[in-house]
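Only one protein chain is missing; all other protein chains are in place.
Moving on, here comes chain A:
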Amino acid sequence: MKNSGEEIKKAEMQKVEIIIGKVMQVGVFVAATVMIIGILILFVSGNSGYEGNVHPHDFNSIISGVLSLKSYAIIMSGLFLLILTPVLRVVVSIYAFVVAGDKLYVWITTAVLIILIIAMVIGMYGI
């Protein structure tokens, strides 16, 4: 009995892994599309939207740049979405372990998420 129960859980886990893969695929696809749009605008207009070598690298200037369709700002937002894809992976993995009924790993993966968010916040504001 125990064995077949484990087999079922394993099959379930595999199904969930495929779901994680699909969610990630959407995430990567969106990030890549945004980057490609930005690059195309850059090539067609020949204009980065910014003076000289400057590129926007804080939230406010990226958002305002995207709203005025500046190519560098659009590319930067695509890159930021790409940086978020690993976070997405951890979040969906928590869900996967919830579905698989694996409490231990729900905790372990939640711990990973918390550490990761702390690290990203440290990164955002500098140490």
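FYI, a contact is a pair of C-beta atoms (placed from the backbone, for glycine too) under 8 Å apart; a residue touches a chain by one contact, two chains touch by 3 or more; residues count from 1.
Here is the rule we use: contacts and distances are computed from a predicted model.
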Could you tell me which of "Thiamine biosynthesis protein ThiS", "ADP-ribose pyrophosphatase", "Probable membrane transporter protein" or "Glycine betaine/proline transport system permease protein" is the UniProt name of the chain missing from the displayed complex? "Probable membrane transporter protein"
By the contact criterion defined above, which parts of chain A meet the unshown chain? Give residue numbers in ascending order. 13-14, 17-18, 20-21, 24-25, 27-28, 32, 35-36, 38-39, 42-43, 46, 48, 55, 57-58, 72, 75-76, 78-80, 82-87, 89-90, 93, 96, 102, 104-105, 108-109, 111-112, 115-116, 118-120, 122-124, 126-127
